[in-house]
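The structure appears below as structure tokens.
Only a single protein chain was left out; the remaining protein chains are all shown in position.
Note that the chains are named A and B in the order they appear, and that numbering of residues resets to 1 at the start of each chain.
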Amino acid sequence: MLVACITLISFLPFALQLLLHESERQLMSRAVETPLVVGKKGSSLDLVMNTLYFGDDVPELLTMAASDRIADTDLSLPIPMYVRFKTRGNPIVGTTLDYFEFRGSKMARGRQMAVLGDCVLGARVAESLDLKPGDSLVSSPESLFDLAGVYPLKMKVAGVLQKSHTPDDRAVFVDLKTAWVIQGLGHGHQDVTQLKDPTLVLKRTESNVAATAKLFHYTEITEKNMASFHFHGNLSAYPISAIIAVPYDAKSGTILRGRYLSKNETQQIAKPEEVIDGLLQNIFRIKNVLDAVIAMVTLATVLAVILVFALSLRLRQREIQTIFKIGCSRMTTAKLIAAEIVIIIFSSAVLCSVLMVVVRSVANDLVRMLFIK
Amino acid sequence: MIPRRPLTRPNMSSIRWLLTFILLIVGVSVQNSDAAGPLNVYVVNYPLKYFAERIGGDHVRVKFPVAADVDPAYWNPDLADIAAYQQADLILLNGAGYAKWVANVSLPRSKIVDTSRKFKNRYIYTEEVATHSHGAAGEHAHEALAFTTWLDLEFAAQQAGAIAAALSRKRPELRNGFQSNLEALVTDLKGLDRDIQTMVSKNPAIPLIVSHPVYDYFTKRYGLNVVSVHWEPDEVLHNRQLRELKGILQQHPAKWLIWEGPPIPASVAKLKTLGIDSLVFAPCGNVPDSGDFMTVMRHNVEDLRRAFSVTQ
Partner (left out) sequence: MIAISNLKFSYRIGNFTLHIPEFSVDKHEKIAVIGPSGTGKTTLLNLIAGIIVPSRGSIRINHTSVDQLNDAQRRQFRITHIGFVFQDFELLDYLNVYDNILHPCRITKALQLDPAVRQRARMLAQEMGIGDKLKRQASDLSQGERQRAAICRALLPRPGLILADEATGNLDPENKTRILDLLFRAVEEHDTTLLAVTHDHELLKRFDRIVDFKEFRD
């Protein structure tokens, strides 16, 4: 019991330290790797958390014109992101192929997404949902009664990424256009001008055919119906949640940041490293309070342990007298008692070390589960 | 003072080895800058292939996987083709909605070059379109953009410029070479452009009929008086088409019909009965059976000259 007590009180601050260190490392490494993020003006933390860690809070949406704006500057490679939808609890990340090259992602199985409707799974998603290339996955509606909005699209699993120990492991990647199809901005249906069923045609004139609401929109993109999928209007007006901007060099990055400083600017450019650093500062302030609390608890426990040892000695006074009478020297008695204390502390240390090894081995996933969703 | 060792034979040998080593290192590092190999460039039509090869020379390996008998604008790649495009160093797109398949596949945007981006505000929208409407959004038109931008030789030069810029971004050390190649190409294109303008100026209002609505940019550039039908050069004209033609001729008394490919003699004969001669102006969207883009275009101009040489 004493061993368990000392183990626990030693393990807790170390484990907490390890987990916080690991969460700092995970958050910061991802942030440092991502040079700049552009989004609608608002909470830079929401923007960064949604774009880098696929957090649930979707920032105010941008349009593709914002990505074109960055491309036109010739200062930076824009990687548009649309992180809004989910499938079986996992975030659907709409992006372009440049994202994978930027993150250094490698395929473990299958191929990269090629056509509309393809998706590429993060390693953990494939494991947890037991999916492999060739299987299918249906997107989740945004709300139960969203009849006219986002509807389930059956996506085809093209490939599975190698484990990267980043939020990418828990994401489902689709092309931006597929994300827009999920939203209902793009769709496929029968050729309206060729409709024979009169119940499908509302009105037919020389230049226009109006279809009724009965017209079926495909919920799965196949080889047969892919040609029918289309997008209306100018793609520059289509929504995205953020843009990862990868400057071609440091000077270009600085110039690009400068272009978003105007007071009338409706967009913001954030450096994830700075945003996450600010977040961690806050966490560490809380951590300092936690450290103080744990220190006091530790002190109280150490005093309690000392009391336990002292009481134990008092209770064993008779035993000590006995062995002294039998012939044991006071030095030997002291050594015996010291050995007991050392064994208890050593056992606690070993147990604590074992627990720390276990925590360290699962720290990556534990941190993601507990602190980073 | 410490006496120096004289440069004895063994010392000279060491220096020779050292110099050789240094030269080797320098040589390897120089070679390494070229060791990256030619750029792997994928294109969506033949004109872009021609431009890229003229500008890039040995520094590019241009791939155009469309079969010779397929119209590249309507070609659909399979997964292997898509993967090949994804792996390219550069993907040259025509823009203006050319190659419909691009809209439904995933390509790395960093490698895509929309060669007509700079003049997208001058795209031509075709008028004859069937719209459809459904759902709450109401009527929307599936508009068609005219996409044979290279037939406007000024646009062709701009597309070539876009290709040169893209190649230079990828291989900045070869910029000068690309630039001089571009200038040579643009000289050729501008020369041809001048020839056409001179030719057309002789008889600018001459009414013409074109067999396919693929000459929008060409007719707009040179201000031609054109009406389009939708006929295939390898199909015999039937009576309905001839009736359609007669109706057109009442308002548009053309004497020449421009085919996009060699028409079958039976069709030519039928047109002749209506007093219409045939000539061929190949849009050159795919690889020609012989020659190259410039030779095809020069041949096109020579054939067209027949229409502008005859006094109405």
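The rule is short, and it goes like this: a residue touches a chain if its C-beta (ideal position, glycine included) is under 8 Å from a C-beta of that chain, and two chains touch if they have at least 3 such contacts.
Since the model is a prediction, treat every value here as computed from it, not as a measurement.
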Omitted chain's touching partners, listed by label: A
Per the definition of touch given earlier, which of A:266, A:288, A:322 or A:361 contacts the omitted chain? A:322
Contact with the hidden chain only, please: which chain A residues? 318-319, 322-329, 332-333, 336
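Here, only the chains that are shown with their structure count from here on.
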Per the C-alpha centroid definition, the whole-Å distance linking chain A and chain B comes out as 44
Show which residues of chain A lie in contact with chain B when the two form their complex. 71, 77-79, 96-98, 101, 111-116, 118, 148, 175, 177, 189, 192-193, 207-213, 215, 226-227, 229-233
Quick check on the complex: what are the chain B residues that touch chain A? 76, 79, 82-83, 86, 100, 103-110, 130-137, 139-140, 142
